[in-house]
Each structure stands twice: as structure tokens, then as C-alpha cells.
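Can you read through this structure? Questions will come right after.
One protein chain is absent from this view; the other protein chains keep their places.
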Amino acid sequence: MGKVKVSRRQFLQTMGVAASGVAVSGILAACQVPAPPPQAANVTSAPTQESTTAPTSAPAAAGGTVKWAEFYSLLTDASGKLNQDWIAGVVKQFEDENAGWKVEREAIKWDQIDQKAILDLTAGVDHDLMFSSPQLMAKHLKADTYLDLTPWIEKMPKAEQDDLNWSPGWKSATVGGKQIGIATGVHTRTLAYNRDIFKAADLDPDKPLTTLDEMVEVAKKTTKADQDIWGLGMFLGNSRATIELYYAPIVWSFGGDFYDSAAQKATLTGDASIKAVQWIYDLVHTHQVTPPYSFASDADYNNLIMTAFTGGKLAQSMGYGSYWIGAMQEKNMTTGCFPATAECKVGTGGVMVQPGAARAQFTNAWCLSIHKLSKNSDAAWKLLQTIFKPENLRTYPDAGLPARLSAWESPEYSSDFYKIWLDAAKNGRPMPPTPYYPELADTMSAAMQEILSKKSDIPGTLKKFEDEWNSKYSGQ
Amino acid sequence: MTRTRWMFAWFGVLFILLIIVFPMYWGLRTSLTENGVLDFVPGRLTLMHYDGLFAGGFLTNIQNSLIISMGTITFTLPIALMSGYALARFDFPGKRFSAVLLVLPLLPAIAVLVPLILYMRGLGIYNTLYSVILAGTVFALPYCTWMIRGFMLSIPREIEEAALIDGCGPIKALFSIAIPLAAPGLISVAIFTLISAWNNYLFSFAFTTKRELQVVPAALLGFITAWGNNYGGMNAGAVVAILPPLIFFLIFQKWFIQGILAGSSK
Partner (left out) sequence: MASVSKPLSEQPAREQPATRLMKGLRRNALPYILLLPLVVILISFLAIPFISLIYYSLQRTELGVGNVFVGLANFNILLHESRFAANLTATLVYLAGVLVLSVPMAYFAAVLISSNRRGVGGIRTIFLIPWVLAPVVTALLFRTMLDPQSGPITIAMSWLLGHPFYLTLSEEGSRLLIVLHSAWRSFPLEMLLIAAGITSIPQELYEAAKVDGAGLWQQFRRITLPLTRIPLFSAVLLISVYTVQDAEGVYALTQGGPGYGTEVTGVRLFKEAFLYFNIGFASSIGIALITLSVLVIVIYFRILGQGEKA
């Protein structure tokens, strides 16, 4: 068997070596494609890692790559394409104006972008410009995630500063004497209502509701459960939207709060909190005027509030965001309101400031921040300035409402429709400034879900969840 | 079999077929119709969700998944082969510790991810596909080694001994006799590794932050609970994610099944 055997053995060996060689080289080649291009040593500007270091006025280096972390997905997001196109336009403008500089877009899910910034800080992974959430600024301050932008801001003309620093989003990012983010717009919420459904129920669509009781009455009159038409749309699912857009405004309206900033404690068992939960509970279970699936474990904020409202299934849609004005327009519920024009007219879709004593809804905005580990912080600031050019900010689809005060004085925003939005924004409130806000939001939405799904005792359940959060995070 | 038993058996088969096929049919149907169309058999099909998927850069995710699956196999197979051969063919002090290989795959990977992140960072491969391949290899190795050991044990030792007497060294015996004879087993190990690597979500999630490095399941989980339930788009992604493991499974199922049985019973 000798000769045949040897040749077969050799053949196999050769094949084996060749195959693994091809495979390995394939892998190596393939892995190298997505790996970031190595930066030449002279490319990195002097790292502005210490937040006190004054920045230089222009990008110090001749060129390089500045990373911009964003989250717009073409797949899940109805307006993803618009935002992606806008980003592409801004990036091109920046690259044209700053020869040698390239922008690399990083994509991180919107509800993970803040956590990723913190995780990567501990892991030593650098980013440059990043979108950030105002409700997490206390956490970012504690984790020291972002650079203080004050040294750069101070170089801006005073008028320019005042044009931007009025907004709730900006103010949320003013923490511990630092400015760690700049708001790109105003995300506020109103009570959107279907004027046709109001008229059909003999309600005056031009008379804004003022109290929570009125909201309930209207909801009772307009609910037609058999036709899947609901008096009041709410989202009480597994996300921080539950606390931000539904629980918090009601607690405020009952004259209380759910976090004691002085004692740094959650106060879920306060009077106002118990009343607020009871109010929501009654809407869902006693009056049955909200879609019954509003607290399902797989419920979706977009579907329940935006899609259901623009689909004509809701008489009132609570927590309707300024980022959805375009969606209303798309369904012809308004005319000339998106993009804003002076001729903006309300059709079927009306909005009113959140009824109740506080007249307040949660108001924030996507901020832009520069990561602590950024190696190109000056270039990142340059990119930020390009983004904040009035003409760019005006066309940012996800701005919600303009971040620049000057834009509000332009004729486009003079309509009654936009006056209501501005009123809502002015009344807007932020989330409590605890570094453990995500944990608090999850704890509260879990409490809400437990109460709604098990119909359990409200004060008792709130106490259990309050203890859970306080035992770990109070006083921090 | 009596008639009633026949009926009973076929009813059972149909029932199980229904619960297996229906979710996949509905996913395929949803991916091919406009959102909001709920007809059981849609009248008009559209490829819009697939267009959207690929316009959204899903091709990159597929490419990443392929690189990671292939990379995991490339590193896992030779190491598992060497070790499996050693365990099957040699007696040496300390061999009884190899039983650890049976227990290791039963431990939760998710528990050690956090220390591993710091590790990957230390190695300078955090946020690259290498870290995902490395983690995939680490967690595939124990089971694969054990499976290969099983296949080697099932090859009569006499053939190799004859070769050894002919003057071959053990390494030559491995390459010229054991590997060809164990080829079906190796294929099944490869398919198993490939499918597990393709389906893995955790490693990509834990070790990479960039969208252009995400694998298919990570991108898919991103669709869920992101903004709105674009069921058409999500299911188009699901259909694309299903295809490679399904095709590999259908082609190699005989070896695959053999491998699983050998790995878990020996």
C-alpha cells in the first residue's frame, strides 16, 4: 500500500495546509476592514483630557478623523432616513470646510448611547462627538463621561450663547458648574387631541382642558372600546417613557414629586405619587378608557401614542412629542405645520398644554457632548459648530422644536399651533438629578406594571419598590 | 398500527408541524407585505422591506456574522482537533481532569462577560471582530474538543497502531489516518460551531460598540424596542438571519445530528 498511501497522505497534508492558510488569511484580511485606521501620531491634537485645559481655537492638527456617535436607524425609525440624510449633509459640509478631516459615524442604539459612553470610558475606548440624554447628565457628571464645554462656549459671541442657553435641554446639561452638553432642539410633549372625535362627542375642540378631571370626563365620553377607539392614549410599558411622560406629569399636577433632591431619596410613597398612580390605575381599570394593552410587557410607545393617534384611534394622546409634529402633518391632521410655516393651520389634530395644576410635561432634547477620552476634541467642537449653524439646526428633523431662541421669533413659529408648543416647552420640567436615574425609572415602571398587571395594593407596592431603590442608591 | 393510532400519530405530526412552520410562515409573509396588511395569504407582495434592510446597511451585519462564524471555526477546529486526539489516544497523568470539558459548556457565558471586556481591552482587541471571534472560540472549545474526542474514540485504534508500526509518528498517524476517518465528525463539529457562532448575540453586544461591527442578531435585537415596531423590516431581517443556518443545517443535517448525538452521549 506504500506508494499510494504516501501520495494520499501528502495530498491531504497539502490540502489541509492550503485550506487553513486560505482561511486564516481570509479572516485576517476581513478583520482588518472594519478595524479603525491607525492614526498617525501627529494627527491627534493635544488631548484636552483635563476639562480645565483651555482649548485652542481651531483644529490643531492638519487633519484626521472625528467620530460622531448617533442612533438613527433606517430600519426601525420612520424618520430615520430624514435624519440620516441630514447628518450626511452636515458631515459633508464639515468635511468641505475642514480639509483633511473626515467624519466617521458610529451608531449606537438611542437608549444605550449614554450607557455605552460610560462603559467605554471605563474600558478606555474613545469617542468624539456623541448624542447624550439630559436626564442622564447627573450620571455623566458623576462618571465624568464628557468634557466641560465651558472653555469653548466662552469663546462664542454672547448673543450666540444667549440664543442657545435658554432651553430646558441646555439647562439639564448644566451640572456641577460644568456644561457637559448642548441641546440640539426641544423635545416637549403636549396632549394631542382629535378635533373630529371631540366634535362628534359634543365637546368644544377650541376650549383647552384645564384639569385632570376634565381629561377623564372627555376620555369617558369618547371611548368606544368595541371600535378600538380610546378616550386617552397612554404608554405604561417597560421603558423610561412610562415615568417621564405619564407618571411624572401627573405627580407634578397633584402638587408633589417622586424624588427628594435634598435628601437624595425616592419618594414614591408620597401623597401625590399615590394619587397619581391611583389616577392612572382608574383610567386603565376602573374607567377603561385607555387601550388595554398600554401596559403590556411588549407595548410600544410609538405604536400606542403616535401611530394610534394619527390613525384616528385616540381622542386624546398624552405625551405626544414635538418630534412627531411631522407625523401629524403626514396624515393631514395639520396643514403647513411641518416644516413650520406662517400658514400653519390645525385640522383634525389639535394640541394643548398638558392639563392639570402643574401644566407641565417632561421636556428635554438630544444634547451633543464630547467624550472625555476624545483625542480630537477641538475637531469635535468644530463639527458641533457646523451642526449648530442656524440653517443646519433649522432643518434637523429630530429637533422637535428649535433650540435657538431667535428661530422662535421668526414668522414660521408665530402660529397658534406653535405657540402652544412653546408654552408647553416653557412649562417643561426635567427628570430628577440623581446619577441613578435609569435605575429609578426602571424601578418606577416596574412598580407601575406590577400594580396594573396584578391589581395589587398601590401604597404597599410603591413602598416595596421605593425601599428597593433607596436601599441601594439613596444619599448618592 | 390500528387506524385510530394512525390518525392519532398523523394528527400529532400535523400539530407539531403547524406550530413549527406557522411562526416562520408568518415571519416570511410579514416581511413580504406592507405593514398593516393582515391577510393570511397576502394579495400583493413587496420587496420594500428587503430594500430598506439593505439600504440600512444590513449587508455589513451579514458580512460581520460571516467573518465571525468562519473565524471561530478556523481557530476552534485545529485546537479542538489536537486536544480531542490527545484525549482519545493517549493516557497521561492528569487526564481525568478532562471531565472538566463536559462541565464548562454548562456554565453561563454571560457571567464572565464583564471580566472578559476588561481583558479584551487589555489585549487591545476590544471593539474589533477579533474579540468576538476569540470569545466564540473560547466558549466553543470545550464542547468541540469533547465531541472530537468522541469521534476519535469511535475509530478503531488498531488502524493507527498499524501505521505506527509502519514507522509513522503519532502526528503523521493523526493526519493520514485519524483525520480522514473522523472527517464526518469534524464536519459536524464545524457545522455546530458555525451555527452557534452565527446565532450568538452576547459577544458582539459586549465586545463591540460600532454599528459597522454588529452581527446579525445584535442588529435584530436593536430593531426590537428601538423606535416603533416596523414588523415588516424586522421580519425581513429575521428571514435573512434564518437562511444561512437553515441552509447549512439542511445540507449537512446528517452529520450535524450525528455530531450532537456523539457529543452528548459519550
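The chains carry the letters A and B, assigned in the order they are written, with residues numbered from 1 in each.
Keep this in mind: a residue touches a chain if its C-beta (ideal position, glycine included) is under 8 Å from a C-beta of that chain, and two chains touch if they have at least 3 such contacts.
Bear in mind the structure is a predicted one, so any value in this text is a computation, not a measurement.
Novice: If the full complex is used, which shown chains touch the chain that is missing here?
Specialist: The chain that is not shown touches these displayed chains: A, B.
Novice: Among A:Asp96, A:Glu154, A:Asp213 or A:Asp298, single out the residue that touches the unshown chain.
Specialist: Checking each option in A:Asp96, A:Glu154, A:Asp213 or A:Asp298, the one touching the absent chain turns out to be A:Asp298.
Novice: Please pick, from B:Pro42, B:Gly57 or B:Pro170, the residue that touches the omitted chain in the full complex.
Specialist: With B:Pro42, B:Gly57 or B:Pro170 as choices, the missing chain is touched by B:Pro170.
Novice: Identify the residue among B:Phe58, B:Tyr85, B:Tyr126 or B:Phe175 that touches the chain left out of the display.
Specialist: Reading the full complex, the residue touching the unseen chain is B:Tyr85.
Novice: For the chain that got dropped from the picture, name the residues of chain A it touches.
Specialist: These residues touch the chain not displayed: 112, 115, 118-119, 122, 139, 142-144, 237-238, 291-293, 295-299, 303, 435-436, 438-439, 442, 446-447, 449-450, 452-454, 464, 468, 471-472.
Novice: List every residue of chain B that touches the chain not included in the displayed model.
Specialist: Contacting residues on chain B, toward the hidden partner: 5, 9, 12-13, 16-17, 19-24, 26-27, 30, 36, 38, 40, 79-80, 82-83, 85-87, 89-92, 95, 103-104, 106-116, 118-119, 134-135, 137-138, 141-142, 145, 157, 160-161, 164-165, 170, 173, 195, 198-202, 205-206, 216-217, 220-221, 223-225, 229, 231, 234-235, 237-238, 241-242, 245-246, 249-250, 253, 257, 260-261, 264-265.
We take it that only the chains that are shown with their structure count from here on.
Novice: Give every residue of chain A touching chain B within the complex, in rising order.
Specialist: Chain A residues touching chain B: 5, 8-9, 12-13, 16, 20, 23-24, 26-27, 30-31, 34-35, 73-78, 80, 106-111, 116, 119-120, 123-125, 239, 300, 302-303, 306-307.
Novice: Under the stated contact criterion, what part of chain B meets chain A in this complex?
Specialist: Within the complex, chain B touches chain A at residues 52-53, 55-58, 63-64, 67, 70-71, 73-74, 78, 117-118, 121, 126-130, 133, 172, 175-176, 179-180, 209-213, 222-223, 225-230, 233-234, 237.
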